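Note that one protein chain is taken out, while the other chains of the complex remain in position.
Per-chain numbering from 1; labels A and B assigned in written order.
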Amino acid sequence: MTFARDAWYCAAFATEIGDVPIARRILGEPIMLVRDTAGAVRAIGDRCPHRFAPLHLGTRDADTIECPYHGLKFDLGGACIFNPHGQGRIPAAARLPSYPVAERDGVIWLWPGDATLADEGEIPDLQLIDRGDRTPVSGYLAMSVDYRLVLDNLMDLSHAAYIHAGTLSPSRAKRESQYDSDDNSIRVHTQMRDVPTPSSQALYFAHAKGDYHSDIEWVFPGTLRQRLAMTDTGGEPDDGAVTRNAHLITPETDHSTHYFWIHTRNRRMDDTAIDERTRAIITNAFRTEDEPMIAACQDYMDGREFFSLQPLYLETDYAGTRCRRAIEKRIAGETRGVTPVEPRLERAG
Amino acid sequence: MTFARDAWYCAAFATEIGDVPIARRILGEPIMLVRDTAGAVRAIGDRCPHRFAPLHLGTRDADTIECPYHGLKFDLGGACIFNPHGQGRIPAAARLPSYPVAERDGVIWLWPGDATLADEGEIPDLQLIDRGDRTPVSGYLAMSVDYRLVLDNLMDLSHAAYIHAGTLSPSRAKRESQYDSDDNSIRVHTQMRDVPTPSSQALYFAHAKGDYHSDIEWVFPGTLRQRLAMTDTGGEPDDGAVTRNAHLITPETDHSTHYFWIHTRNRRMDDTAIDERTRAIITNAFRTEDEPMIAACQDYMDGREFFSLQPLYLETDYAGTRCRRAIEKRIAGETRGVTPVEPRLERAG
Partner (left out) sequence: MTFARDAWYCAAFATEIGDVPIARRILGEPIMLVRDTAGAVRAIGDRCPHRFAPLHLGTRDADTIECPYHGLKFDLGGACIFNPHGQGRIPAAARLPSYPVAERDGVIWLWPGDATLADEGEIPDLQLIDRGDRTPVSGYLAMSVDYRLVLDNLMDLSHAAYIHAGTLSPSRAKRESQYDSDDNSIRVHTQMRDVPTPSSQALYFAHAKGDYHSDIEWVFPGTLRQRLAMTDTGGEPDDGAVTRNAHLITPETDHSTHYFWIHTRNRRMDDTAIDERTRAIITNAFRTEDEPMIAACQDYMDGREFFSLQPLYLETDYAGTRCRRAIEKRIAGETRGVTPVEPRLERAG
C-alpha cells in the first residue's frame, strides 16, 4: 500500500465547495464534494455503484443527487433513496461510501479510511496568524508526482538555498538545524545568521540583512506547519517579521498529488498589493522551481521504489526519512484488507 | 479472451471501400480492405509477414498489392505471388490471413474467426426501411472504450431519459419494458404513454405528444436492430412515424470500439433537410452524451474487470447482463488456441 488511509487529509479549500458538486480523486478514490442545504460540506463516493457513472455530473435536488446515466437517486450520506426503474425496489447494496469531513481553518478535512476511527480532535490546528475576516494568501498546485517526494522536499528545506536562492531563501547560506520528533510529528528548526533578506520577505521586512529563522513541523500524514521569521541580526523570532504557512499534501493517486498552501503574515497585514506579490512569488517558486525538479527526480527513478535505489543519506535527510518511515509504520498497522472504494456489494435485482 | 471470433462483424460501410486500400483494426487484428477489379470487397491481413509493414500503404496493381517496405507482392486472397529478391523463391509461409467478407445492406460484414465456419446465412438482416436508391442517414463513431460498455448502453435504453432527455427520448417518463431472448438474440420492448415528442421525432411527427414505442434486438455478436415508433396516444406502432435503425458494434481492440449506425424512416423520406437534421441530432447525442459518459464509467473502473466490481443489478440490466453472458459462453466455446493474426509460419528462406 502506498497510502495511510486512517488519517485526516485536506480535500479542498472551504471556498471551493458550494452548491454545485465537484469531483476529486483522493488516495485514488473518486469523491464528490458538495454543501448540503444546511451549508455543511458532505463527501460521498462519486462512482455510482450501478454502472460507475460520475455522480457529480448528475442533477442535484435539495439534499439528493440523481445519477446522470440511469437516474438512481442518492442522499448526501450515500444511501440510495430512489430507483426510477421497474418496481422501484432499492437493492441493499445500493450505497456509496460516505466520508467523514470537517471544516476548519478554511480547509475541508476528509478521512478516507475506517469511519469508526475518525476523531475530529486529531485534525491539526494550522496555527495560522489570525487575519480576522480577511482571506489569507493561498494557492493550489496539481503535481504529477508521488506525494512522498513532495514531503521529502518540504522536510529538507536546504534545497531552498539552491532552487529558490534569493526569492524564498538566502542563497547558499550556512544553515544550523535541530530536529525533534515523536511518532506522529517531526520538527525541524533552522537558523541562518546575518543573511541577505530574500525577496519574499523584503515585501514587509525593511532591512537588507538579518537573521532567518525557519521552523517546520510535519504532522501525520500530510500537514506541514511552518513559521518563518526574519529579524534584525541577533533578534528574537517572535519580535520579527513572521509568516505562518501551511502546506497540505494529499495524494491524488499513487503518482499524483494535491498541494494546498496557505500563507499568513504579521506585518502590513492589510496591504493587498503585498498579498498579490506574495501569491505570485510562491506560485512561481512552486510551479517553476519545485515541481519541475521533483518531476525530474521521479523521472530518473524510472518507476522504481525509492529505497530500492539506495539514495545517499545526508544529515539533512533525517526528517524526510523519519517521515517516510512513520507513514510506512502506520500503513503496516492498517490491517483491514478492503478499501472503501470497493464495498462488497451483495448481488441484487 | 475478450472477443468472440467466430462471428460476423461490421467492418465498414460499403461506401468506404474502393480501389484504394484502407486499414482497420478489427478484434485487434490489422486488416486491409479494398475492392478487387471485379468490384468485390476483399479483406486480408494488413501486416506483411516479412517485417510487419502495413501493406495498405503499398502499391496496388490490379488484384495485387506490393509491400511498401521490401516489395513482396500478394494477391487479394493473401498469397504471396512475387519475391523481387535473390532467386525469387517464395517461402511457403508467405501468406496473409484472408477473411470472409460479404456486402449486405450497405455494410461490409467480416468474419475474423475460423473461415471454415463462416456461413453468410447467419448475417443478420438489418430490417431497414427500404429507401430505394436513396442512401440512408448513417454515421460512424470511434470510441475509446470496451465494446461491452457500448452494448450495455444500448441494451438499457432507460439511460436515454437522462442523458438524451428531450432530444432522442422523452425526459424521465415512465417506461414499461418486456424482454424475450434465445441463445443468440435478446429483445427489449418498451412503451412510454402520452409523452412529449422528442426533437428527433418532431422532425416528421407533427403532434406535440403521443405514445413512444421502442423495440431493440441484439443479435450476436454486435448487431442491434431498433424500431422506434411515435403514434397518437393509443395508436398502433405500425401506423405511426416509424424509424428503423441499426447499431453495429465492432471491437477495434480490447479498449476501443467501432460504432456504425444507420437510420431510416417512413415519413418525409425524400426530405434531405430532415436527413441532415437527423444526422446532426444523432451525431451530437452519441458524441457529446453517450461517448463521454461511457468513457467516464470506464475511467472509474480503473482497469478492472466489469463483474469484479460487483455492479449493482437493476431490472433494466436484464438484457445487458444476458448479452454479456451470451458472449462469454460463445468465447468459451471457441476452443482453438491460435488467432489468425499469428499464423504458425514455418521458417523459410
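Of note:
By our rule, contacts are C-beta pairs under 8 Å (C-beta built on N, C-alpha and C of every residue); 3 or more make two chains touch, one makes a residue touch a chain.
As the structure is a prediction and not an experimental result, all values here were calculated from the model.
The residue from A:81, A:142 or A:314 that touches the chain not shown here is A:314. As for the chain not pictured, it touches chain B at residues 28, 30, 46-54, 57, 66-72, 83-87, 89, 91, 93-94, 342, 344-345, 347-349. Summarising the interface, chain A meets the missing chain with residues 152, 156, 158-159, 161-163, 172, 175, 177, 293, 296-298, 300-302, 309-317.
Throughout what follows, only the chains that are shown with their structure count from here on.
Copies chain A and chain B of the same sequence differ by a rotation of 120 degrees once their CA atoms are superposed, given in steps of 5.
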